[in-house]
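The structure follows.
Only one protein chain is missing; all other protein chains are in place.
Up next, subunit A:
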Amino acid sequence: MIAANPRIRDLPPSLLAQRFSEASVTLDYGAALVRVRTVLKPFVRDFQRVYGAFFLAEKADFADFHIEVCSGKGLRAILGPQSRFLIDGIQPFDPFPREQALPHFEWGVNWCFGQRFNQHVLLHAGVLALGERGVIMAAPPGSGKSTLTAAMMLRGFRLLSDEFGVLCPRTGQLWPMLKPVALKNRSIDVIRAYTDEAILGPVYGGTRKGDVVHLAPDEASVDARRLPARPRLVLFPRFREGAALTTRRLPSEEAFARLAFNSFNYGLLGRISFHAVADVIDACSAYELEYSRLDEAIECLRAMLSESTVAMAAA
């Protein structure tokens, strides 16, 4: 009888720390495998909480990115300890305080995707799905996208990504890039009040984006990390205090422009991304959604998703 591969939260912390120090932790984000090496204890502690539902991939021959999170050099290691982020031995940006090693890592991995993952169109969007029906939520920072993403996962949607909507230009599928959802400032309390079931990491105060807390992806999302979804609904959400729920169906050309310009590498991919985004808009209905109550927004969204699916089937 072979024991099932344990989830990261079920591993003894000392074993996890050992695996990290040997660089034998390979994280499976769905679209990418990331190998991580570190000996930083605060990092391992926080990591175990927000990546709790993930698995340690068995010895993987291949990783897309090779990352090390390490401490500062020399005196720096003692005075004002730091965390440094290295990709292939290169430190692309300044160190963070050591206690913020995890947000530093999250930020760094995003940077790696943004720089080196141009085989896909990278939408700046939250992506969730019911079965294989995908919802793309694109919006500028501050519009409540992450909060709505988090709430949708907590209400049974499968999370594919919070930051990087990975659109494969060859198949038109959305790939999971499953990472913890970074909640900022006021949205932290909103999600705390929303449900007791949210597994949240520690509060990191005073980062570049203010206070940050990570919401752990749930088991269902982790287990489906290798299952792509089909784009069905494109949504541009906007939170406004006290607003009644309103939706507006967007004409294709407007939806196209707004989705294209919410992409990290639209310009870089040129014709490839033009066709990929156009195909998404063809396959989806697109709405602007203004909301103030999460559950109301999510119910509306479910209805839109079934309508859009019925419409697709009829077409």
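What we mean here is this: a residue touches a chain if its C-beta (ideal position, glycine included) is under 8 Å from a C-beta of that chain, and two chains touch if they have at least 3 such contacts; residues count from 1.
In this text, contacts and distances are computed from a predicted model.
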Hidden chain of the complex, named as in its UniProt record, picked from "Carbamoyl phosphate synthase small chain", "Spermidine/putrescine ABC transporter permease", "Nucleotidyltransferase family protein" or "Electron transfer flavoprotein subunit alpha/FixB family protein": "Nucleotidyltransferase family protein"
Residue of A:N5, A:Q91 or A:S306 in touch with the missing chain, whole complex considered: A:Q91
Option from A:F117, A:Y204, A:F236 or A:Y291 whose C-beta touches the chain left out: A:F117
Residue among A:L11, A:L33 or A:A283 touching the omitted chain: A:L33
Residues belonging to subunit A that touch the chain removed from view: 23, 33, 37, 61-64, 66, 68, 88-94, 111, 115-120, 267-270, 272
